[in-house]
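Of the protein chains in this complex, one is absent; all others appear in place.
Chains here go by letter, A, B, C and D, matching the order in which they are written, and residues are numbered from 1 within each.
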Amino acid sequence: MLSLFLLLPFLGIIALNLPVKGRRDAAAFLYTLSLSIGQAIVVLFNPGDFWAKPDFWGGFFNLGLYADNLTFVMLLSIGIVVSTAVCVGWQTISDHRQRLNFYNLVLIALIGMNGTVMLTDIFSLYVFLEVTAISSFILIAFHRDLNALEGAFKYIVLSALATVLMLTSIAALLLFSGGTSFAAVSAAVKSNSGNVIVIIAVSLFICGLFIKGGLVPFHGWLPAAYSAAPAAVSILLAGIVTKVAGIYVLIRLVRDVFGPISEISSVLMLVGTFSIIVGALAALKQDNFKKILAYSSISQVGYIVLGLGCGSPLGIAGAIFHLFNHSIFKSLLFVNSAAVEKQTGSTDITKMGGLGSRMPYSNATNLIAIFSTSGIPPMAGFWSKLVIIMALWQMGHFTYAAIAILVSVITLAYLLAIQRKVFFGILPQELKHIKEAGIWIVIPAVTLAIIIIGTGLCFPLLFKSFLMPVSSFFK
Amino acid sequence: MDNQLILLLIVLVPTVGSFVLPVLNCVSVKARNLFALLFVLTSFVLTLAILPVVFSGQTITANFYSLTLHADGLAIFMALVSSSLSAIIVFYSFGYISHYENQNEYYLMVVLFFGAMMGLVFAGNLIFLYLFWEITAITSWRLIGFFREKQHVLRADKAFLVTMFGSVMMLLGFVSIYYQNGTYDLAALKGSQIPNIAVILILAGILSKSATLPLHTWLPDAGVAPSPVTALLHAALLVKIGVYVFARLFIATGFVIDPSWHTIIPIIAATSALVSAGAAMLETDLKRIIAYSTVSQIGFIFLGLSIGNEIGVVGAMLYILMHGMAKGGLFLCAGIVEQNTKTKNIMQLGGLIKTMPVTAVSFLLCSFSVMGIPPFGGFFSKYMVMTAATQKGQVWISFVFLAGAIMTIVYLLRVFNLVFMGQSKTQPVKEGSPVMIISVALLAALSLAGGILIYYPSHFLQITLLQLPGIIR
Amino acid sequence: MVINIIILIALVTAALWTAMTTRLLRSAVGLAITSAILSILIFRLASPIAAVFELSVCAGLIFAIFIISITVTQRVTPEAFETRKKERMTKFWPLPIIVIIAAVVLTQIHFQTTFNLPAQTTPNDVKIILWNLRHLDLLGQIVILLTGAFGVVILFKEWKNG
Amino acid sequence: MNANMLLLPVIIPLLAGILILLVRRLRGIISLLATGSILIIAIALFKQQLTYSLPWLGFGIDFNLRLYPFSAFILLSITALSFLVMLYSCSFMQGKNYLNQFYAYFLITIGLASGAVLADNLVLMLFFWEGLLITLFGFIAIGGKDAFKTATKMFIIVGVSDLCMMIGIGIVWYLTGTMTISTLNVPLNTLGCTAFVLMMIGAIAKGGSMPFHTWIPDAAIDAPLPFMAILPGCLEKLLGIYLLVRITMDMFKLTPGSLLSSLLMIIGAVTIVLAVMMALIQKDYKKLLSYHAISQVGYMILGIGTCLPAGIIGGLFHMINNALYKNCLFLTAGSVEKQTGTTNLNKLGGLWSKMPVTAVCFLITAASISGVPPFNGFFSKEMIYGAALERGTIFYIAALLGSFLTAASFLKLGHAVYFGKRNQENENTRESSLPMLIPMIVIAAVCVFFGLYNRFAVSYFLEPVLAGQEFTEHTSTLLIALTVIVLIVAILHHIIGAIVNGSGVKAADHIHHAPVLSGIYDRAEKRFFDPYEIGLKIVSIASNILFFLDRAVDWIYDGFTVKLAYGLSGAIKRLNTGNYSLYIIWSLLGGLIILILMFKGFGS
Partner (left out) sequence: MVNDMSQLFWMCSIAGFLVFIIGIYGLLVTFNLIRAIIGLELLTKSVTLFLILAGYVTGQTGLAQALAITLIVIEVVVIAIAVGIVLCVFRHNRTIDAQLLRNIKG
């Protein structure tokens, strides 16, 4: 029944664009919201056996989807982040037609992401990555202001480069595999290990994913795209799109397809560490709220890749968990930036101050997100970072562990700078009248904050049942 | 009631209760204040309730899912000290904080801080210890940055970052211990051998939290906080957290470490005591001086703990108690002075004893306790830690600390002289509000009582000693 | 083999011309020519349907898109054109050299490999593969086309404020 | 006798003191009752041997009290003298400020002093001993305007010495494993010597010897007079010398001729001479006396430092004598101050006829302190001379010189106050009231008694202290003759000086203005040699260095780290030029590097 995750949004798009009179944007909003929330809830509460059932139309329409725990974590994150973006979009986009377009594109992105996390074919992977990417291009350029266009164009160029690299790699793998399914490719890579072309193919694919995921030094497009995109789109992009397109695929391929190759591990750890450091340092001196968050994304993605590169089950579990956490807390941060942007009309944090007293919910939730990002207990981010660091230590990568954990101090530094400049400090005269941004921003913010804290507090249960059974963790 | 449940309640009542306070504010301000005090007192009373059990030489261990709580004499002692002091400080804030905005946040953070402190004190697992450790960091960050001026928030951030730096190092240390021994559980870690790198890492955390050289300068800068906060943070609880964790890990759990640490840590402590004493001598900001003094005194506590023999440990624990009361009193007095004169610069103050006699006398008495003059409690603790050093044959260290003690006397008298004696340089000021002066007088009286009734805490700690395998006998 | 090599050289030359020509329009034409040559090559590589697609879509549709956009945007005065020409000369002269050097170096490498494939399990027919086996790709294509439509709607919609 | 009785001398005054602080009424009566009752207890306890013990701090630190001949004797002296001074102050302090504080401090002081004497545990002793700091502090601080500065000075000086003692005690514990004084026997190795020096510092600082003396003259001006009478005048000497004797005799067992013994003697000799030199030029009744209070302690230290039984007995005898006559001298000063309102020698004169009783008391005690036979001071000094001569002529000469100058300065003082020309303002001066006269008379009488029956005093009170050690006097006729000659020279010197310089006050001015001495004197008056000032300077310099260190550490966070991070951040920022070509180049370079790494077999 996994195909429902693709077909329902698809049918929704078609239905929403039928020439019917009335508030189609409200319908679109409700549909998208319920779909994304439903996705999250269904994944969270329904055990996997329902999804293992074959589609009843499987006879003539076979999509060949597949789901494991990693997929479910991703589906959950996608559901949460998309619903968040949907809510924020309702609040920040005022024009009716624009709203409708926005929801259509969000549905397309949803299809793209859901497809990406469920498929088992390396070429379909490309197709759905492109679905996600193209909808993202349009979403970034949604308001057609110059910065957004610039961001979108850079994204297109770099994304195209990534695509070319990945396709070249697919072509090269095709030489050995005889098919494009994960199983075939995996078998081909295993049986031809050491072959020059295979190594090149794997490297190129990983490079392409690095570009998609925005890891240093492949990250050039990311700050521009994130900071120029409309508020709701930034949430989507930072929260989930690049994570699915870059990081999920990386995890999937490295874990399931390419297998544990020590060179890949080393490269991943190197790039991950590099991203952690550069992202955090770059964020330190920014004045733009969203740009700080963008660089922060780079840095946090570095943690995920570092955990992945560690290669041990614990490391991969940590990476997945951090991926989930990152999508939550980064969405929350972007929600708050959206609230601030909406109310002040700017993302320049030097011009703000003292908003905490006027926007108490944003203030409080932002704090929670900051702590989660910096890895301060009892927020969720702490546990995932802890698992990653434990994994690194376990494998003997002491230096990486030390760097990873020390950079969280820098992380805290730049995030505290946001909090200090935006929410604390003295309220400027021209911002005296400011209010909370609106119900559809507050609700997702509070929900996400609750998720962060809930995940943090329930971590022991969660880790045992959901991510991986490491019973001796607390002993 | 079940002892284990009591243990859980001690931690949970303030921790969870703190989040109820902003809600209570909707009912009435008085209710909120009252409940804040009540939550703290509940912990205090409950701790007293399990005191007899521990007094009879037993320990209590409680397991709730992964949360392991463990109560031995050391923990009970620390819990009693911090809860009683917190109660006084919360009481004092009724008077002090009532003039300012963000009171909800204040009470939430104070009570949450206290709850986290209780959690940390009773934590039986390294990870949960770290968890509560960081909650205290968060709350203290908010408390330091209570006033929203840029400078204040910046200082708060600095404090947060420096302690965070230390704590992540400590976390690395914990992880390395985990892989050394395969467990985070303190009971299972008893008496395990700890590599030097882990000691360094853990020490970084402890030093940063306890504001010891070279990670100490956040503490004087944190003096921008409202006074009860600084009292709470600096004197009573926050800086003691690091010391307590040191005791918890290296003495109560009895990590076996390289013997050279018993020389190295006293050297660090001595340097810290001296450097900060020198700084206290030259500072002109009242709260900064007291903060530096705190840094200096923490050195003494570390001396006792790191020497690690019986008298040293007992002395250090007594030091925590006595210094908590006395330094808390000093900060609260400084708070009264600051609030009534609107300045913290001691050069602009003078002659306040005429109009603020209670404050002045309390300040003086608390100073005596900090200096270590009998019959105040500070005398015994100071004597015991210094003797601990000589007892181990490290006479030269006690000489360094002698210099520190001398400087303590000099700078505290200097402060008293400048602030309370001499010509009045400010507008005529009134004595603080009754709630506030009762608090400071109470702390001064407690400092005195601590000395006169020294038998009881000392006796209790000697019972506790049996539970501490890490003592060097 | 010789024909193949000639076609390859033509392909590279066309691409080079596309990149180096001063006029934008010529560049678009060059791209179309490259596509056409490529489709010949694809045809020769036993892929006729793909070749047709390449020819019609890339040499046709994309060429049209470029022509339209160029006519919308192209407003170059003769002086500006002259300066741009000089610029191109200075900026692009390394390209042919790089290409030639790369070509020479790479052709000197004696590449030898054999491709031992696992047994063929799927029918080697493009129609069956496309329509019967790759439903997911088809769905993706449909969605992408839909996206393109939305993109056109959003990006080309009338400009409200000028 | 019930051992609990031992607690009473400690507890009664303490409780009475607290009561006075709280009640604020009937303070005189309460004080007298309290001091009187402990005096009776002390008399009752005299010649008893008692011990008392309570659990206290643990680690062998128990609340041990022990009464044996020595402590009983000191206790008796303390209680008796304090009772007398209390009687005196009831009258003297009338109309002064902070009265209940004064009485409370007085009583608490007595309680603590008793405790220190009785304590049989080093820490307990230190507890009482150091506790005195606070009452001392309070005593001085209530004195007047600048009194707080003096109080601070006292606090720091005495506090430092007490801290030294703290470490000394720690070392003793380390060396012997016990802190019970009666069982201590510390080996005199290097560490033992250190411990001795530290304990000695505590003892002699309490006694007011050089170089820990400088607060005493200041306090003489600022503090209430009964304070001077009871504390620097007598209690502190009793305590300090008591402890000094304990450590030299019992705990460390110094041998004559050892280095430490010589050190003590040098300190004693220097104190005698320098302090009395300063006393000679003073123009204030109380200040002059205060310098003598310092000078006299030199004799005691000198005597004890000889480590000969005779010297120790001499020192002890001198201690008790000094407690008596110095107390009485201060009381006469108080009497004069009370009646005339001043203690400035230039404004006084010719009070002989107006205040005859006071004058007589002064004469007796002045003669006593100058060592005029047959008063008590003479005999104790003779014993010290004898012992000192046995250890070295130089010490003897110093002691003799001190004797000469003492006599000279008291001649000057007596001349200036009681004889000579009467000041106009003092025409209406009358004799003091009876409560003030009684203590003076009693003490003066005791002085005479101790002088006439010196053998009795020594054998009854002091010889038990030696606990069986053989005690031989070293006095010879020659020494007595020398002493007498010195006294005569002093009188002659005074007469000549008074004639030459014009008046009694200026009788010693030629010494003051002597070529080399005048410069030294000037600097001394400006506190050039004050160890306290020097110490503060050192502390201040050290603080500056330390503060610099602290700022340097702070700079690492506030300056260095921030600059470094922002510098790196700026560099990264500059790399992001906004040009997508650059981003492509990065990506390609990154890809290239990854390819190379993959081929190099990186990490495997």
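Methods note: contacts are C-beta pairs under 8 Å (C-beta built on N, C-alpha and C of every residue); 3 or more make two chains touch, one makes a residue touch a chain.
Since we're looking at a predicted model, the values are computed, not measured.
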item: Which displayed chains the unshown chain touches; value: A, C, D
item: Given A:1, A:27, A:41 or A:157, the one touching the chain that is not displayed; value: A:157
item: Contacting the left-out chain in the complete assembly, out of A:3, A:192, A:265 or A:286; value: A:286
item: Hidden partner interface residues of chain D, rising order; value: 573-574, 576-581, 584-585, 588
item: Touch residues of chain A, complete complex, unshown partner; value: 123, 127, 130, 134, 137-138, 141, 144-147, 149-153, 156-157, 160-161, 163-164, 167-168, 170-172, 174-175, 178-180, 223-224, 227-228, 286, 291
item: Chain C residues that touch the omitted chain in the full complex; value: 1, 4-5, 8-9, 11-12, 15-16, 18-19, 24, 27-28, 31, 34-35, 38, 41-42, 45-47, 49-50, 53-54, 57-58, 61-62, 65-66, 69-70, 72-73, 91-92, 95, 98-99, 102-103, 106-107, 109, 111-115, 117, 120, 122-126, 128-130, 134, 137, 140-141, 144-145, 147-148, 151-152, 155-156, 159
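In this text, only the chains that are shown with their structure count from here on.
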item: Chain A-chain B separation of Cα centroids, rounded to whole Å; value: 42
item: Cα-centroid distance, chain B relative to chain C, in whole angstrom; value: 71
item: Intercentroid distance (Cα basis), chain D paired with chain A, Å; value: 77
item: Multi-partner residues of chain A (at least 2 other chains); value: 413
item: Set of chain C residues in contact with two or more other chains; value: none
item: Residues of chain A touching chain C in the complex; value: 6, 10, 13, 61-65, 101, 104-105, 108, 111-112, 115, 119, 121, 123-124, 127-128, 130-131, 134-135, 137-138, 141-142, 144, 175-179, 184, 187-188, 197
item: Residue ranges of chain D touching chain A (in the complex, touch as defined); value: 565-566, 568-570, 572-573, 576, 578, 580, 582-584, 586-587, 589-591, 594-595, 597-599, 601-604
item: Contact footprint of chain B on chain A as seen in their complex; value: 354, 356-357, 371, 374-378, 382, 386, 389-390, 393-394, 401-402, 405-406, 408-409, 412-413, 416-417, 420, 424-426, 460-461, 472, 474-475
